[in-house]
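What you see is the complex with one protein chain gone and the rest in place.
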Amino acid sequence: MSTGKDKLRQVIFGVNTPAGKAFDVSLLILILASITILMLESVQEINTRWKSSFFKLDWIITGLFTIEYLLRIWTSERKRRYILSFYGLIDLFAILPTYLSLFFVGSQALAAIRVLRLLRVLRVLKLVQFMGAANKLRAALKTSSQKIIVFLFFIMIVSIFVGTLMFMIEGREHGFTSIPRIIYWAIVTLTTVGYGDIAPQTTLGQLLAMVLMIMGYGVIAVPTGLVTADLVRQNADKDSTNSERTCNLCGNTNNTASSKYCFECGTKLD
Amino acid sequence: MSTGKDKLRQVIFGVNTPAGKAFDVSLLILILASITILMLESVQEINTRWKSSFFKLDWIITGLFTIEYLLRIWTSERKRRYILSFYGLIDLFAILPTYLSLFFVGSQALAAIRVLRLLRVLRVLKLVQFMGAANKLRAALKTSSQKIIVFLFFIMIVSIFVGTLMFMIEGREHGFTSIPRIIYWAIVTLTTVGYGDIAPQTTLGQLLAMVLMIMGYGVIAVPTGLVTADLVRQNADKDSTNSERTCNLCGNTNNTASSKYCFECGTKLD
Amino acid sequence: MSTGKDKLRQVIFGVNTPAGKAFDVSLLILILASITILMLESVQEINTRWKSSFFKLDWIITGLFTIEYLLRIWTSERKRRYILSFYGLIDLFAILPTYLSLFFVGSQALAAIRVLRLLRVLRVLKLVQFMGAANKLRAALKTSSQKIIVFLFFIMIVSIFVGTLMFMIEGREHGFTSIPRIIYWAIVTLTTVGYGDIAPQTTLGQLLAMVLMIMGYGVIAVPTGLVTADLVRQNADKDSTNSERTCNLCGNTNNTASSKYCFECGTKLD
Partner (left out) sequence: MSTGKDKLRQVIFGVNTPAGKAFDVSLLILILASITILMLESVQEINTRWKSSFFKLDWIITGLFTIEYLLRIWTSERKRRYILSFYGLIDLFAILPTYLSLFFVGSQALAAIRVLRLLRVLRVLKLVQFMGAANKLRAALKTSSQKIIVFLFFIMIVSIFVGTLMFMIEGREHGFTSIPRIIYWAIVTLTTVGYGDIAPQTTLGQLLAMVLMIMGYGVIAVPTGLVTADLVRQNADKDSTNSERTCNLCGNTNNTASSKYCFECGTKLD
């Protein structure tokens, strides 16, 4: 028995009906438009010329997002679950900045969070299989997470240690003006980014930098090795990945084996 | 029964007869010559001095390429297939710029596409075994492609998100003049290239940059892990690679198992 | 039979009693405070303003660390073992610089070693499982160490060789002023850090740099491959990691299978 509210839910949360697809594609276009406006606003020449247009467009988009947000709450079967879900919070934070800009100057800039709405694109494009690939990646990262934390901790200690040594060796006149700044340099070097805005000038400093570089170069093997080894093992026991549960309504595949309701739209799972 | 046209096809598309080899080697020399001219033309001192010579040489090479292209079409058994094939299109685009330069100033520069003709080198050098290695690589990339797309999507979202944050933190005076420019900076940092033409100056900006670097450093593990895991699995089931079908006439090994005609020269496969 | 000294040992070395936990958390806060002071001292504006406060705080922290060090020696069951252990030496070196600063100007800077006390954090947070992950990493690095040394030796020879060649090609006027400096450049390039403070200007120099970069890019595969292959094998024979022995008192899991006493606190193992 499908009431008007039920139909609306099908359109907003579902992806399988023509109306649902049309809704999702419109939403995707709206999100991309809002990001494009955000970017164009940041370019000074463009902003000074089209300021008032951007202002109007921003309010129109925020209005549409607000209506969508309220409809999502109204049609959701488990309202609290949706509001507190990852996507629910992003939907809220995407509309807040524009309203806050009425009270606080500059809060407009928080609209950056609107970018995260792009995550809906995955679902909109019905990339169920891509979600599967994403889930595998996430699983590999999760298994390796303990080792990766140990690894980050190690990088932190090395950076602070080298930073303090380098402060003594190079001194302030070569750009190594404070330990926090040298830790920034150490991370830039360890990760092989190497901006070159700070670089050692003394022979001893260059020697220490060389040790740090080779260490960073060798150590890059560690996270790679960890993730790879876990992916190799994952490939070995493929059947373990079949335990994912897909929601018939919205195609969300992130539900755990023990889920009874889809965490995205609140629909009951079989 | 081998007519003149058949013999010519053997010479142009084949690599097994002495005449076919001679043709391919001449073609290779011609391609390398055309690329060398393209490069020398770009060096200002050389160009101003030899301008007229380059002009003549360019027309001679284009003429020869045109004759070759027409002969390929004429001798090909399945003309349309050749014209619309990857190599057929490159052969066409390699000669177009010179002709277009008669009508449009600057279109000459499109000759860059001539570089792609170098791909023929692989075939000319009869590197059938190298093609095999290339195919394996392609297969590994194909299997991992879904995960790599998810990965690129993730990088895109992170870049836009960090870009917007950084725009607020650093502001215009430190070179972070617009969000698109900061996205460029974020990609430069995430991929650990690190030109240093834009670099954060404030402590908060450097902190965010450090998080981005370590993320990029850890995240580099992901594509590596994906490709490696697939290569390891590929090694495990070696026999699956024997399904390639090689063309007896031109040595092309890219034909799929269901191909009835070689997509390169149109010859019937057994 | 638990005397006062035994109880104190439980507090200082142990992590399982409430008092032990409180002691460890206080210690952690003290260590973090000492590092924060070290960092703030290095920022010129902050230092000139709060110099005397930093001086006092530094002596207070050193005093507390000294008391802790003496208590550790007094309560330890196997005193010499603790003093000569890795942690014992760090505990000593962490308090020495402040005392040395009475006699030698500048020795204060050696306080950098205090950073290493952060390693205690792992134990304080009772990250026994993280220690397990760290042990696995260490085992993988150990198995690959021979190959990594060969690899470093190779990098060294390549750097010296390229350095000497580059000195001849570029000469002093382009910043390549001496071979040691070019070796620094070669390492910066091989490890893909690329500061850009020294960069080749001549065409020949850029050609050699390109070879070095591609070599470095390809060669990065080697340490990664080594560590990964060892981690994959390690995953295959999981049971071998069960031989670790954990100390009931302090949770130290680094003891070898043949250890009779915990090397951290000297407690007898079962």
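A, B and C label the chains in the order they appear, each numbered from 1.
Operating definition for what follows: a residue touches a chain if its C-beta (ideal position, glycine included) is under 8 Å from a C-beta of that chain, and two chains touch if they have at least 3 such contacts.
Note that the structure is predicted; figures quoted are calculated from it, not measured.
A.B. asks: The chain left out touches which of the shown chains?
C.D. replies: The omitted chain makes contact with A, B, C across the full complex.
A.B. asks: Of B:T66, B:Q146 or B:Q234, which sits in contact with the chain we cannot see?
C.D. replies: B:Q234
A.B. asks: Tell me which residue among C:L40, C:L96, C:A139 or C:I179 touches the hidden chain in the full complex.
C.D. replies: C:I179
A.B. asks: Given the contact definition stated above, which residue among C:W59, C:Y99 or C:F153 touches the chain not shown here?
C.D. replies: Touches the omitted chain: C:F153.
A.B. asks: For the chain left out of this view, which of B:M39, B:L70 or B:V211 touches it?
C.D. replies: Hidden-chain contact among the options goes to B:M39.
A.B. asks: Considering the whole complex, which of A:Q10, A:S42 or A:T224 touches the chain not shown?
C.D. replies: In the complete complex, the chain left out is touched by residue A:T224.
A.B. asks: Considering the whole complex, not just the chains shown, which residues of chain C touch the missing one?
C.D. replies: Contacting residues on chain C, toward the hidden partner: 146-147, 149-151, 153, 157, 160-161, 164-165, 167-168, 172, 177-180, 189, 192-196, 199, 203, 206-207, 209-210, 213-214, 216-218, 220-222, 224-226, 228-230, 232-233.
A.B. asks: Using the touch rule from the top, list residues of chain B that touch the missing partner.
C.D. replies: On the side of chain B, residues 35, 38-39, 42-44, 109, 111-112, 115-116, 118-119, 121-122, 129-130, 133-134, 136-137, 140-141, 148, 151-152, 155, 180-181, 183-184, 187-188, 190-197, 220, 223-224, 226-228, 230-232, 234-235 touch the unshown chain.
A.B. asks: Can you name the residues of chain A that touch the chain not displayed here?
C.D. replies: Within chain A, the residues touching the omitted chain are 192-196, 224, 228, 232.
Just so we're on the same page, only the chains that are shown with their structure count from here on.
A.B. asks: With chain centres defined as mean CA positions, report which chain is farthest from chain C.
C.D. replies: Between chain C and the rest, the longest centre separation is with B.
A.B. asks: How many angstrom lie between the centres of chain B and chain C, each centre taken as the mean Cα position?
C.D. replies: A distance of 45 Å separates the two centres.
A.B. asks: Show the residues in chain C shared as contacts by 2 or more other chains, in ascending order.
C.D. replies: 192-196, 224, 228, 232
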